[in-house]
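Shown here: the complex without one of its protein chains, the others still in place.
Here is subunit A:
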Amino acid sequence: MALSVDSALYRWQRLGAESAPHTLSESTPLLFSARDKPKLNLNKRRIVFPNNGRQWEDWKQASTFYSGNRIQTTKYTWFTFLPQYLFEQFHRLGNLYFFFLVVLNWFPQVEVFHREITMLPLIVVLLATMIKDAIENYRKYRFDKMINFSKTRVYDKEERAYVEKCWKDVRVGDFVQLQCNETIPADILLLYSSDQNGICHLETANLDGETNLKQRRVVMGFSSQNTSFEPEFFQNTIICEMPNNDLNKFKGYMEQPNHERIGFNIESLLLRGCTIRNTEAAVGIVIYAGHETKAMLNNSGPRYKRSKIERRMNTDIFLCVGLLFVMCLVGAVGHGIWTGNFSEHPPYDVPDANGSFLSPVLAGFYMFLTMIILLQVLIPISLYVSIELVKLGQVFLIHNDIDLYDEEADLPIQCRALNITEDLGQIQYIFSDKTGTLTENKMVFRRCTVDGVEFSHKENARRLETHKELDLDDDDFAKLQHFTLPPMNIERPATYKQRTMRPLRRCQSARAHFQGHTRNRSLGRRDSNQSQVAFSSTIEKDVTPDSRLLRRVREAALQTENLSPFIHTKTFTSFTDFFLALAICNTVLVSTATEPRQRVTVPPPIKPSGITLEKIHQMFQRLKLASLSQSFSSSQSSSDLGASFSAKYTEEHLAALGCCDNDDNCCASGRGDELQGEGRTDIGSASLDEVFKSVTNSPLPTDFCYEAESPDEAALVYAAQAYSFTLVSRTPEQVTVRLPQGTLLTFDILYTLGFDSVRKRMSVVVRHPLTKEIVVYTKGADSVIMDLLEDSAKADTSAEKRMKRIKEKTQKHLDYYARDGLRTLCIAKKVLNEDDFQKWANFRREAEAAIDNRDELLMETAQHLETKLTLLGATGIEDRLQDGVPDTIAALREAGIQIWVLTGDKQETAVNIAYSCKLLNQRDTVFTINTENKETCESLLNLTLEEVRKNYEVEKPRRRFFGIISTSFSASEAPSPEFGLVIDGRTLNIIFQGGLEEKFLALTKHCRSVLCCRSTPLQKSMVVKLVRRQLKVMTLSIGDGANDVSMIQAADVGIGISGQEGMQAVMASDFAISRFKHLKKLLLVHGHWCYARLAKMVIYFFYKNVNYVNLLFWYQFFCGFSGSTMIDYWQMIFFNLFFTSVPPLLFGVLDKDVSAETLLGLPELYKNGQNSEIYKLSTFIMTMLDAFYQSLICFFVPYLTYEDSDIDVFSFGNPINTISLLTILLHQALEMKTWTLFHVVTMIGSVVFYLIFSVIYNAACVVCNPPTNPYWIMEKQLSDPTFYLLCFITPVIALLPRFFIFALQGTFGASLILKAQQLDKLPKEQRDIEIQKLRSRKQTTSGASPASNDDLEQNISHLCVSPFLHPAAAAVSYGDTESQGLSASEVNPLRKQTPEEGYYFFNRWAEEESTATDSSAGPFSGHYPRVPSTVTPHGQDGGKLTKDNAHNFNHGSHRRSVSAVTL
């Protein structure tokens, strides 16, 4: 025992010394100051000892400092609830104020009301919030409990086995065994995987929203173990970094007993909340637990959200406090003077209980306090309660809006935050996620071009259009069929059924019970639609082949069979190559429908039908000879051989396909079966058939699920499948494809050059199984691929000419695709000869083995390989926008909302989507800033800003000029160029770290839209916070995935889309909608209403309180500032509580200033809320003044009437009370724009209730309210005509000015809201026309209307290329001399320096010279300097950049065309 302690001590000391050399001196023994020592040592490192009994003491020592795995997100526990709650409540200023009043009222010197009366409001408020808090807390508690008590298997050292334990009992150092589909309970270092290669698959949807599988590897050295892992023998100590929230970085090493170290990184870490997939079992050691896990650290708790109105309100409450102070001061001073006036105390100056009198000063002081109590209502506590109630009502109505209900998901909008409804009406900035929010997150293969021939896939497009309707109809149809259709004519329904069943058959990943890592449970989705595997909904899977293309593929097969030496042969081989590339060139994993998420790594055993493969091989050799003349034909796939099927077969098949074309129900996988069947029946017409038959006979799983890293990969694989090139299996070494004839070809994968955003392409190097040739298939952004094609400049041979032509054609198609908003990818290939490949492979191996600059070397090797490619074709993939997205965005824009897109996606994708959803316009000038260097970034920002400002300066004087002449005339003004900004995550990082936020914001203020690509969740939230804090604007974030959670929480309003990806976003959001388009009504209608209602209500409350309280204040002038009231206490309290509370509440819930239709028709109306027009300081002050005026009237008219009469105090107060009630209610009536039955009832009800209550109270209360009692006063007043006369004239006088102003408002400068109200009166058709008129007027004044934009767009579109896809092309071809020199340096692939840190380009489309915007003629200056990664004097660098840029800008503006700068 002692020994182990000593050794532990030694190790601790040593580790500590290593981690922090400067703490060497601090060698205090661990045992004695256990608390201090680890703290010091653990500042930088975390040391984990295994909990397997071997290092028991160490483990115990260490683990006590690490938090356990129990999570607690609740605020209170059972015992601490009351004190903690009260503590928290009394931190709130309002409550403290009222508590102060209560206490104050207990002092007899200052007591105004009964002690109990003052306590009433406070108690009510506290009770209400207490109940709310308790419920909330309990709910959290239950979630926590559920998580904490879920089970996992942990190694127990006593039992030497894995035993089931609750999550909460998992400690750091524990060994945890996980099964497939289990959720990971803590951050675990992977030590064993049942996979042979030591790979474990993770689904991180709960964490980052990505539904694809991630691979995790066992720590090196452990993967070799074939036997299962024995925790007992694990003796290593793990040293790693302190808990942090970076999901993508983790470093550490493992020290073996012999002091050998094994490094590991994030690749080996299983993160809490993720789900194990495709791996039978995995074992790991817990590194971080509980709140220290990366997932929990990323999950910054929800912010208490306070709406803008409430913030505004709070400042106004301070104004009220000031007012109160002044009033109290007046009272105090007045009382002091009044008291001091008497030489002798008059009989009405009552001494205190001891018969002594106060000095005037002291009396004044007491009076000050008394007045605070008396006038306390000035600070409207009832307002807080009322606002809560109104918001509840608003939330209820929003929740019940049928327009915000999604039929497909059967989900209405969920309002999760109850207190920020009105913020919806004040949004100025929207931050949107892209995938799943703007788009459906369903990639669909749309079109392709092969060999310069475009295949439009019209059928596919048609299918996609009808897909939705069909999907809906299907259900009904199926139901109907189920009930009514006799079985005889089931045929057509059956085909339908096939479709409807499909989603059910879809690989259902058995989602683990726990969706979220904290407490987010997948809420029992019954809907198969939502439990689908990544990217494999019907819409993605079913690709209807283009009949023309299909025929071509067939023809190609026939041609090759005939071995006719047509020149076209090559064309046809490129068809097969194209589809092979689609199927192979990716990292898609295959699983089968029957065994969900069970990867197919081994191709299904091919029945040993003798010499199958050899035969095929022979045939290939034969075929190859025939096409030797072509240098590229060597990779003819066996599909060509398929032509050797009998003509009969082909015809039959074509017929079958024809039927498929007619009836789009026929789908790819079905065809697979069909083929098999036919293959079986079609017995030997040619010798080859036998061969194929034997091959195809092998039982193949019919339906594959593809799990891809990016959805477009999956889409491409499905597209290939549609043309019968089916990806059957994939292992790191091999990939198997089934060809149309059913042949299985297994390619050896020699290398996979993965995708990266710099190269923007990926390649696979495979060895063709038949020709044994080494083929490189490359797929990537057209901008890069086009440059890497074999140089066809010389164009001497006909083949090369042809290549050039193909390239041009393809480019044209690509431009067309991009304009269409499709994601374009180019497919190319290259055949390597053995020698070249060996050379390259050596080089590659060197690079892989390199220690320094490994990444750079790898990049260079990749770039070296990917040259001189042959273009095969290109594809257009659509990430389908959700319904109504462009429309919604246009409307929101018109409403004056700035929309930013923050996405983790690639820049290209983001920009494409931005174009297709009209976020960016083809004519907009788009600035793109990508850099990793601070100086570069700064100078780029400066330059761009300058450029933008230059533009604005040109604009402004013109505008002003027109502004003077006439506002309506400015319609003729040329639409101002709009700016867009594209920025990536790295640049954002620079901006945040380098303190460039202000410049960035200044730039973005001029930009119509901003796209942030490749941004991490944290960056997203930082951007949101930055904008929110620096610009002081209202922000809204909308997103669907867990990666949007932080952004959703950072914004003023967070909206989650309850869509495909988990519930994380929804759980974090304030509102959860199911479609992006719902945002339109939510903001424009509900937001507007909620804002208008609440703002008016709040302002009305202030008015009401000031009005009422002032009555008491005025009375002080007539009672010697003695603090007496003329109104009975209870009537006074009930006045706020009952008599005047319901109408404003109802108003706050139900009032509609403008109808929903008009609000949607005129998004401009939203600006009303955005600019806080209803409730701002000026309106507040106006209201206050009005309140003062009204209270003056309400007091002094009765005063003058009863002056010098025998009226008594309470008989005087009674009419005042009644009058102010009437005035306040009538004021409300003036404000109300909608009178429903409810309004009328509550209005009249309030008055009636007041009268009845007063009558009863005054009749029943003989001594109930000593010492002042209102007995019989109401009755007496009611029998007095003066009372009625007063009650009529006073409200009239009080409200006449307001009414007059309202009447005049329609005359002078009628606001848009008023106009809209007038529109509401019109019948529907007329209203629509009027709205159109109004809009067109607005748009002409504002310059650019979306409609006219579209027209213009049409005109110039054929000349415009997707603006940012061509910088590189231009850079090479048309760069000026200077940049050519620089780009030459770029070409040198072997320079061992960092690839570019910064890259930037901008382009502009100047409509007046749009003819020049031919992409090929785009003047362009680009350079690609390689900034040495080491010590470049940055300032100098920046200076150079500035100069270059200036040059480029000039150049660009001079030529008025695409100008891009690549630094």
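Odds and ends about this structure:
Keep in mind that, in the parts below, a contact is a pair of C-beta atoms (placed from the backbone, for glycine too) under 8 Å apart; a residue touches a chain by one contact, two chains touch by 3 or more; residues count from 1.
Here, contacts and distances are computed from a predicted model.
Protein name for the hidden chain, per its UniProt entry and selected from "Trafficking protein particle complex subunit", "Probable cytosolic iron-sulfur protein assembly protein CIAO1", "Cell cycle control protein" or "AP-3 complex subunit delta-1": "Cell cycle control protein". Among A:140, A:399, A:864 or A:949, only A:399 touches the chain that is left out of the view.
In the complete complex, the residue from A:218, A:271 or A:1126 that touches the missing chain is A:1126. The hidden chain makes contact, of the residues A:853, A:1201 or A:1336, with A:1201.
Touching residues on subunit A toward the chain that is not drawn are 112, 342-344, 346-355, 370, 397, 399-402, 405, 407, 410-412, 479, 483-484, 526, 1089, 1115, 1118-1120, 1122-1124, 1126, 1150, 1152, 1156, 1197, 1199-1209, 1211-1213, 1232-1239, 1262-1263, 1266-1269, 1271-1272, 1275-1276, 1280-1282, 1285-1286, 1289, 1292-1293, 1296, 1299-1300, 1302-1307, 1310, 1317-1318, 1320-1321.
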